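Only one protein chain is missing; all other protein chains are in place.
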């Protein structure tokens, strides 16, 4: 290039020679590349019961990675050498939710078949994406255990509205893809669920922790206990983080916000604990609707959650 | 009631004895009732190409009717005696756009079959609702002519995404439900369409008026000319107002905003002219997304447009 | 009705057969009806010292009840069978605060005289509504004890501005309607009050707990202690929740926000503890100004507070 | 002062030696001072029918004067030598609207009695301030003629709500302080008034111009005609600018916004024409609610309106 | 790639086979490439007198190109074949404005030296970028004529604050790089300038058109006249569009907004007229601050302005 300052096609934000932004460690996937973490966007939110723009979250969360660095001050470790391979976003169908679910499933499975990465980050989208995603992991890895941070059970019936964002775990369990006892729900909130679905959870032996349980037992011991239990029963563990498990003051950008939820610190430390186990292979982060957010706070929290997962 | 001031179930906003709000003239439909205007909500926007919350517009537009009165100062006429029968909103399906389109069609048709009203106001939703709605009018009334205020042709192909909000007039014409020459498009904007679709319009003899045409000919003469022409060729006329025909400064709450569009005054006076013809039986108002609006300006403009149609 | 999908006059939001929204348990009061909880709106905020739109809160809080269900996950109890009778909103006078206060008092008293409910929820408006409301309870029930969550004492002099939202408890005590020792104030904040009014509280033996007291003693023991004490001294207890007791991060929609206040969890658990006592008959929730709020967070918190009171 | 850069008590915004901001020509009134224009704030909006924060407008409009200079490019005239004397804001009473109206009246009258200025700018507050203000001018100057820019007649009955912001001209006419024929209303909007009040205007010979009249006759000829007529009939003329005469796209910060109103240019040029007449002694600018505005656009327009009045 | 749907590194927005977005015609510059239009970002706004984030505009304007297509409906021409070469953004210095101005100048000059394009679009940044940019064109092309759309003269003295965004044309004229008579200013607003600077314009024979001139003469005849005149006197013409020439209702995202400016249509049609002349080689678009904008309206208007320039 014959230019003194210009550098066409490259970003021109200020560069401090000693700082590596997380975004700088993300590389577009090409055949043959290997990396620690695979990243995929699942920009689907038309299956949401309430109108949602969560499909835009992969953009804002990736952008948030430009604001954070690879250095973990608390442990004095730098992760600038870790490669994140970005498989891009699955193109969704404008009018067919069924077609979209199929595309999500095929895309996650094909990503896994590349066997390019050790672990995976999946960015929703609404919670409906977890069904095709976990299904893909089940095909590839075998028995899956799931830790779900959520204010809601997400085991609604399918008759009233089809495969909405309120049904992914019902679909997985009823479809025999996930055992009830291999599902752990953390942060279930009062006045946000129905008795019939709590009964379903009990009947299927889903391990449910309400916010009262979290306050009484502490989120860290609780997560440690369940990780240890699951580790003996499953081939891999999958973390499914519905951001509405977090209090509205800390995650204002979720479609279904409310008071009395987790703090940011409780989410981040519990994900950190869980991610340390080597059988934890994947995390999805869902229900972030950037159009409802303030200053992208919820996307920033999602990015931090990613780092807590990746930098174990 | 034993209460001095309380009146359970009734609104308690300030009441001036001499003022009738438009909302006060709206009555819930019951079998056997008759009224000049029928009102129906078509809260469907999952067929939008871009993420849209236009499905919430029937709520905000109805609310705007609480802010306006029945008195038309310019003509010194009071319409407080006109009854608007509200048929409610069509319940949509959370995950199946096909099912939603069917419900919209059946609901509009069943409303017409009641033969309770002379004219109809249909509140979208995105522009996708015009296909099932016009189809219903065609079944009931015969040959339909359509005046479409829009920045876009909305005659996209169906292969790339199914029946989105970019396809209603393509579906009508290709389905033989509407003759191309019976469709008039007003306010088509530069850099907002594709040559292939302009060619489609030409081939089908759709009468297209760009913003340049509006500026040169004036919107009132243009509308008068087309109304007169259509009146001789069709059994009824239907006005389809995509609010994005209006400039972004005047209708900031549309999903696809841009500069260089109609002013509010141009929209309102042209709808007034068109609505005067007795063959004009219906209007739909679409593509108002309250989540993107400022102070419900676009819903207020939609309400004014309703009054220009109703109070002819 | 001859309609397949339409249902005029009924809401068309998505319905899951197993979920009961709190709003679905609210029924418009008619003579002769009985219910556990009576609900009334007191949309008065012109008495506020600073300009306030808190009068709009009964609308937004009632709307928030549409987002929450009757199922309390932490205790596995469903309250779908509890009837809430809605007495509507008291119409206020546009220009006379005195007339408005009279209407509020008469309306609350007339509601109580119906003897239709066991307990009552009163939605402000500003804190000025507590004076006419508590006065009505005092007439009906006898000696009243009050727990007030508030950053402020609200015992200002009346000479400087009349009966503003800063004076309700002064008016009650000076008027002999409430004994100072029967008033408990929780969450009084630094830099938000005056020495003269703290002195007034001391002199009248009001039990004052600052935020430092809350941090040191814990809000639950503190509330339990005072409830136990009051139970022996009064005929009924009334909870008065000024939402500005809560930190600005958790209740951003109050007119007088600031840092260093209660968390949402502290408010909710302390109201839950207090509401368990059978002598607690009423709660008012005041100082929520929806025009200043973000995503109706403060109205959502108010709704949760209602449920903590109702579902004891 | 011993400081090189600091200048305690003085603003530190950037100063270009050749630019005089309008705010720099505003001087706090002290006894004995003389100036061309007197400025007073009337921060009253508790008499508004809908909840309003228009009482804050004197602050934001004065602030807007810091953004504009004294130089009128179109006429090549500099008004940096014109002194504006600021009499401050009238303190309002928190809970008594009657007391507030009395204070406004007394304050405007006392300002006039100082005989310090030739002309006056009065900043509302809501339109209720025009009654006590015009009453004061009538006492001081004799027969008053009023040009009112407004979407509304503001001649409501007083029985339904007392002296609200919807009644000032009714109070003036019924009180014999203003002849109906000396009142000119410009910009009256459809669907924003009641037949009974239009009838009242006709009966009292108020000269009413609807938006249709403005479009057909042009606002400048219309204003010139009425100014000429009134000049022969009255001792002084008073301009009363309710900013909601302007379209919602141009004045988004009014409590009662809607489409189909005046553009900013139409307001500014018509005020300029009117202000040229030497009998025009005063202007009030009302119904700007900064809490509803965007980027203080409506306050900026109010400031421009002030300059069009002052710099004749 | 072994993927059915995924396409790493590529955007996944909905693609209609017949629509070409303007953004799709933009190609990153590489040595040897040729294209009709060169595009460069000049993200500098630290020289602004008031705090400005206009440096972010190149991002939002480029993004807006994704929302508009290459088809010009009014002339039935498709510009999908026109290549826009993107030279990227000039990296600015965080703390040295002088260094930033040098980098801007060098970068524009080096772009021109590539001789890869016929015409150029430069995206600010604040108006300070026009000085180094026009200087570069003067070096490359010889005598330059400038049409400046602006509410302000921008010929401030340099003593009071250095090379701010209020000084670019002063610097050019005093530096002998631009003759006063070769500068045309359109849209100069009342109360937005100083007499001393108007005098400077007169003395230097700058052709100044105020908003009154625009209203009286019409913007199209005015621009045509000046283009014709300049064409005989200069080697090339440069359009400098300060977006604050446009009214605050149409361009709400400028740092210095106010009423009484151009409409969007007036801006767009006048740029179209000017751009038709073959000597018009460049346009800069400045003073768009995305942080102050609403729904990126001002960036969308900037994008339309680009198309009016490019698609002549």
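Labels for the chains are A, B, C, D and E, by order of writing; each one numbers its residues from 1.
We take it that contacts are C-beta pairs under 8 Å (C-beta built on N, C-alpha and C of every residue); 3 or more make two chains touch, one makes a residue touch a chain.
Predicted, not measured: the structure shown is a model, and the values here were computed from it.
Participant: Among C:3, C:29 or C:197, which one touches the chain that has been omitted from the display?
Facilitator: Of the listed residues, the one touching the omitted chain is C:197.
Participant: Using the touch definition from the top, which of C:256, C:275 or C:302 touches the missing chain?
Facilitator: C:256
Participant: Provide the residue numbers of subunit D that touch the chain removed from this figure.
Facilitator: Subunit D touches the chain not shown through residues 1-10, 12, 14, 28-31, 40-41, 43, 86-92, 94, 103, 106-107, 110-111, 113-114.
Participant: Considering the whole complex, not just the chains shown, which residues of subunit A touch the missing one?
Facilitator: 14-20, 22, 67-74, 76, 78, 249-250, 264-265, 268, 294-295, 297, 300-301, 304, 307
Participant: Kindly note down the residues of subunit E that lie in touch with the hidden chain.
Facilitator: Subunit E touches the missing chain through residues 45-49, 51-53, 55-56, 93-97, 161-164, 291.
Here, only the chains that are shown with their structure count from here on.
Participant: If you walk from chain to touching chain, how few steps can bring you from subunit A to subunit E?
Facilitator: 1
Participant: Determine the shortest chain-contact distance, in steps, between subunit A and subunit D.
Facilitator: Tracing touching chains, the least step count from subunit A to subunit D comes to 2.
Participant: Taking the mean of the C-alpha atoms as each chain's centre, how many Å separate subunit B from subunit C?
Facilitator: Each chain reduced to its C-alpha mean, subunit B and subunit C end up 42 Å apart.
Participant: Pull out every residue in subunit A that's touching 2 or more other chains.
Facilitator: 49, 94, 161, in rising order.
Participant: Should the pattern of chain-chain touching be classed as line, ring, star, complete or other?
Facilitator: Topology of touching chains reads as other, fitting no named class.
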